[in-house]
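Submitted below is the structure of interest, expressed as structure tokens.
Here the complex is missing a single protein chain, while all its other protein chains stay put.
Here is chain A:
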Amino acid sequence: MHAAVLVFPGSNCDRDLAVAFERAGARVSMVWHKETGLPDGVDLVAVPGGFSYGDYLRCGAIAANSPICGALKKHVERGGFALGICNGFQVLTETRLLPGALRRNGNLKYICKPVGLRVETADSAFTAGYAAGQEITVPIAHHDGNYYADDETLKALNDQDRVAFRYADNPNGSVQDIAGLLSENRRVLGMMPHPERMAEPAHGGTDGQAMFRALTDQLETA
């Protein structure tokens, strides 16, 4: 499996994400935001956490209009996989590859702590390593993770089993406790929590590891 990790000015989880994929057995290319294309044979594009372009204007807004995101959109339109974590999730909503938007946290605070997540569906390459209903612990670290979508979008997300993770104890005011969601074809996942920061024993837990292993295994055989 070949994963491309995008790097924007202000990304700060790009190396962690690359290591999580590498430890799961994937080949990883780091791709700078000014590139207009992805390396050949990329199966999955990973958009990392951080503060792309200093969060100017809106989190993820300027990154979403960067040259590499044109290539990301084409990759997804071709049926390619994409994973956006934290700022990466914000970028995926700004590109409209995922519905909804991330607002300022309800309590206005930057929140950095491990949180409980309920895996809502195991029916995706991202979550196949978990059981539906399983509770895992993964850290969050964000100021703008308060997910919003209109009622029609929420209905579609629920009806199509596209909510991947919900917070066990909602930290940021997200509608319906949504922490992560899938695209209609189930090949794009955006989530605010950081599985790459809970991917080996030295992190204090390994609950995030199953995502990188499942992706690497499933996309290897695809």
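FYI, contacts are C-beta pairs under 8 Å (C-beta built on N, C-alpha and C of every residue); 3 or more make two chains touch, one makes a residue touch a chain; residues count from 1.
Here is the rule we use: contacts and distances are computed from a predicted model.
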Hidden subunit of the complex - UniProt protein name among "Fe-S cluster assembly protein SufD", "NADH-quinone oxidoreductase subunit N", "Phosphoribosylformylglycinamidine synthase subunit PurS" or "Metal ABC transporter permease" = "Phosphoribosylformylglycinamidine synthase subunit PurS"
Which of A:Gly25, A:Gly54, A:Pro67 or A:Gly106 contacts the chain that the document leaves out | A:Gly106
Given the contact definition stated above, which residue among A:Glu94, A:Glu120 or A:Glu196 touches the chain not shown here?
-> A:Glu94
In the complete assembly, which of A:Ser29, A:Asn65 or A:Asn170 touches the absent chain?
-> A:Asn65
If the missing chain were put back, which residues of chain A would it touch?
-> 57-58, 61-62, 65, 93-94, 99-101, 103-108, 146, 148-149, 173
